[in-house]
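Here the complex is missing a single protein chain, while all its other protein chains stay put.
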Amino acid sequence: MHFEVKVEVSPREGIANPEGSTIERALPALGFVTASNVRVGKVIRLRVEADSSDDAKSLVEDMCNRFLSNPVIEDSQVEVLQG
Amino acid sequence: MHFEVKVEVSPREGIANPEGSTIERALPALGFVTASNVRVGKVIRLRVEADSSDDAKSLVEDMCNRFLSNPVIEDSQVEVLQG
Amino acid sequence: MSQRIGVVRFPGTNCEFDTIDAIRALDGEAEVLWHGQSDLKNVDAIVIPGGFAHGDYLRCGAIAKFSPVMDSITSFAEDGGPVLGICNGFQVLTEVGLLPGALQKNAGMKFLCSMQQIEFASTSNVLGQQASVGDRLMIPINHFEGNYVCAPEVLTEMEAENRIVFRYTDNPNGSLADIAGICNQAGNVVGMMPHPERATSRLLGSTDGIGLLRSLLAA
Partner (left out) sequence: MSPAPEDASVHRALGLSDDEYQRIYELLERHPNHLELAMYSVMWSEHCSYKSSKIHLKRLPTQAPWVLVGPGENAGVIDVGDDIAVAIRIESHNHPSAIEPYQGAATGVGGILRDIFTMGARPIAVMDPLRFGPIDDPRSRWIAEGVISGVSGYGNSVGVPTVGGEIVFDETYKGNPLVNVLAMGVLPTERLVLGQASGVGNLAVLLGASTGRDGIGGVSVLASAGFDESSEDIDKRPSVQVGDPFEEKRLLEACLELLDQGLVSGIQDLGGAGITCATSETASRGGAGMDVDVTAIHARENNMEPFELMTSESQERMLAIIKPEDLAHVEEISARWEIQASVIGRVTGTGQLRILDGFDGDVLASLPASTLHDDAPEYKRPIAPPADLGERRAQDASQGPVDCINNLLSLLRDPAWVYSQYDHQLFLNTVVGPGNDGTLLRLRNPRNGQETGRGIALSTDGNHRWCHVDPRQGTAMVVAEAVMNIACVGAQPLAVVNCLNFGNPEHPEVMWQLAEAVDGMAEACVAFNAPVIGGNVSLYNETNAVDIAPTPVVGVIGMHPSLTTPPPSIGFPPNASLLLLGQVPDTDVSLAGSQWAWEIGGCKDGTLPTFDLQQAVRTSQFVAESVQKQQLLAIHDIAEGGLAVAAAEMAIDSGFGAQIVDHCDHVSMFNESGGRFLAVVGDELLDDFLKDAKRHDVPAIQIGRTGGTSLNFGTEIIIPVSELETAYRTELPEALGLGTVNT
């Protein structure tokens, strides 16, 4: 069975996020509304073959821990969107 | 009022996504399950000040189209998470 | 005496031949080590050079860390073999866990190519054999992801163990504690963002990298 899976990789709490801070600094200067707590992460969407939604989730979680994210600086969340 | 907003910026359908393709190619070689349709985008979380949830949404949408993404090659989706 | 140096080549690596040229100019021998092969060809030391291994896609070093050659290098390093990661090589070493922490995007969110002054903060490692703490060197940097981060307790530990090898005198990228290079506990594995191979000729503006490479050759 095919499953569409979404992985969100986000900078860990407490770790500086240069991309977010740069956006935060730029916003008022560029005439946008001021924002705070800006954090930029990645979202990876993929389709995998698995026997069940739970299987798909654990397959991708493993991939996530070992490959898609770096636990030193990133957290990740896996969501199975549809079968 | 404060609103937590989430923006997802993803490559438009039909537009090449080299990062996704590279990950796709790498996965089986790295011993992971084979995946297809791998697409990598960005997710930006931020907190803005606005009068209403709708306002927050349109403020961030504008920011998105003019600053955070280029609509010519990227789609973006803004979601107000909570007030 | 490490006379033969293995220089790793991943698809996307681009400083491998510069590094080899610099080593040969110091009368060292150099061999290319292809990422897909685990044979280290009996080299005495290893350099993981700069570039964009696997395009730096996903994260710098994320794909490279799975290469057969990296498994062999991990064992080599654990046995005390000298390993130097330059720029992208430093990023790979943190990804495989031979060095702690990670390298994030520069604080200014721009790629930076410039001559930079760094200072030896510790010499008890494979690069410091001919140097003294406080020595200042002019070495070019060339990276987008050179902003070193690690957990506070890791920093405390590295400082206590004298494992900060280089600090920037004028931090260009937001690196924690001005870190430009670190080493492992034994001092045989060093990672640094600046490129010593780019500082080996007067015509090119600096020769301050020669001492570092000599030290590696002698390790």
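A few remarks follow.
As written, the chains take the letters A, B and C, and residue 1 is the first residue of each chain.
As a working rule, contacts are C-beta pairs under 8 Å (C-beta built on N, C-alpha and C of every residue); 3 or more make two chains touch, one makes a residue touch a chain.
Since we're looking at a predicted model, the values are computed, not measured.
For the chain that does not appear, the touching partners among the shown chains are A, B, C.
Among C:Val32, C:Cys113, C:Val133 or C:Ala186, only C:Cys113 touches the chain that is left out of the view. Residues 22-23, 25-26, 29-31 are the ones on chain A that touch the missing chain. Panel shows chain B; residues 11-18, 21-22, 25, 65-67, 70, 72-73 of it touch the chain omitted from the view.
Hidden from this view is one chain, which touches chain C at 11-12, 14-15, 17-18, 21-22, 36, 51-52, 54-57, 108, 110-114, 140, 142, 144, 195, 197-198, 200-205.
Note that in this section only the chains that are shown with their structure count from here on.
One finds 10 Å separating the Cα centroids of chain A and chain B.
Distance between chain B and chain C, defined via averaged C-alpha coordinates, is recorded as 34 Å.
Counting only residues that touch two or more partner chains, chain C has 58, 66. Taken residue by residue, chain B touches two or more other chains at 23, 30, 40, whereas all remaining positions touch fewer. Per the touch definition, chain B reaches chain A in the complex via residues 4, 8, 10, 20, 23-24, 27, 30, 32-50, 59, 62-63, 67-68.
By the touch rule above, chain B contacts chain C in their complex via residues 18-19, 22-23, 26, 29-31, 40. Within the complex formed with chain C, the residues of chain A that make contact are 15-19, 21-22, 67-68, 70, 72-73.
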